[in-house]
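All protein chains but one are shown at their positions in the complex.
Coming up: subunit A.
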Amino acid sequence: MTAAEQAGGLDARIVVRRPRFDLDLVLTAAPGEVVALLGPNGAGKSTALRALAGLTPLAGGHVRVDGRDLTRLPPDERRVGMVFQEYLLFPHMSALENVAFGPRAQGTGRREARRRAAEWLEHVGLAEQASARPRALSGGQAQRVALARALAVRPGLLLLDEPLSALDAHTRLEVRAALRRHLAGFAGAAVLVTHDPLDALTLADRLVVVEGGRLVQEGAPADVARHPRTPYVARLVGLNLFRGRADGGSVVIADGRLKIDAVASPEGDVFLAFEPSAVALYRSRPDGSPRNLWKARVAAVESRGDRFRIRLDGAGPDASGGDGPDASGGDGPQVSADVTAAAVAELGLAEGSPVWASVKATEVRVYPA
């Protein structure tokens, strides 16, 4: 018996087999906990959610919510609330009727169902839109109606499939804050699918990263953000990530072509991560030979608001070469560096430019693989 099973909440192992796709995921969530399923497109996040709701049949595993075995139950008997990506509000019903649909389907009388629906609409701040048809609602309002509709069935488990992805950036901000409040007030377990790191970091108590149908990393949002364990997660949180071997305070990465010193490091197989802004670029070999220096070549320059992201490749292990780096790259670590516009101009950075790159030992995080 797992802890989640004893204490209620979600306890599931989801096995779904498709041609060319195989999902096998253990997923637990304590009552009141919000778990975010994070992963690239096609990782199986939405499939996992559909399987929990009973919309996609399981090839194996189990689904238990608050100790109740749902594995063989059809969706309408599961009492699992789901907020769909495009909300799927019934277009022929008013907002109130949409929210009242669940209680009605569960056998509540018409009047009582409508009263409860009105309460829920008020709870999400849409009392005035009760009689509006879905097409008259804004995206943010539709999202709230969808949430109220899912919560009105008093589910033991709440599922949210990309709940904010259909909204524009501005609405998203507001709705995210409101959603955060409602999730905090929800007593059951909640599973949220997203590919937006910000949604995951701000809404979830715990992240579960799925790639290729498998769990690749899980943990508290802050921990995942600081210690990514796959290139996908590293990209998501904007860190440079390498795997290497640590020996006496320095880490050998990129198949031994580069040695990076860190302030504190465990021994053995490790991950090594640092921020793009921690990377310094030079046109010629800097004086004083700072540690962690390597030759690189600019692969791409991208504008990112007030900064520029420089993608570097091609470095040699030989940091003691001539005065200027040669553009021999192609076999070194791929590193992202964030620099100012002034730096781009001063260094004359363009695709193919040879540069020297360095990262301070104090900015490098090393953790066991």
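Throughout what follows, a residue touches a chain if its C-beta (ideal position, glycine included) is under 8 Å from a C-beta of that chain, and two chains touch if they have at least 3 such contacts; residues count from 1.
Here is the rule we go by: contacts and distances are computed from a predicted model.
Student: Consult the UniProt record of the chain that does not appear here and report its protein name from "Molybdenum transport system permease", "4Fe-4S dicluster domain-containing protein", "2Fe-2S ferredoxin" or "Aspartyl/glutamyl-tRNA(Asn/Gln) amidotransferase subunit C".
Tutor: Record says "Molybdenum transport system permease".
Student: Of the residues listed, A:Arg149, A:Arg176, A:Arg229 or A:Lys295, which one is in contact with the missing chain?
Tutor: Going through A:Arg149, A:Arg176, A:Arg229 or A:Lys295 one by one, A:Arg149 is the residue touching the chain not shown.
Student: In the full complex, which of A:Val80, A:Leu164, A:Val251 or A:Leu312 touches the chain missing from this view?
Tutor: A:Val80
Student: If the hidden chain were put back, which of A:Gly44, A:Gly102, A:Pro228 or A:Pro333 would touch it?
Tutor: Candidates A:Gly44, A:Gly102, A:Pro228 or A:Pro333; residue touching the omitted chain: A:Gly102.
Student: Could you please point out the subunit A residues that touch the chain left off the display?
Tutor: 53-55, 74-82, 84, 86, 88, 90-92, 101-102, 105-106, 149-150, 153
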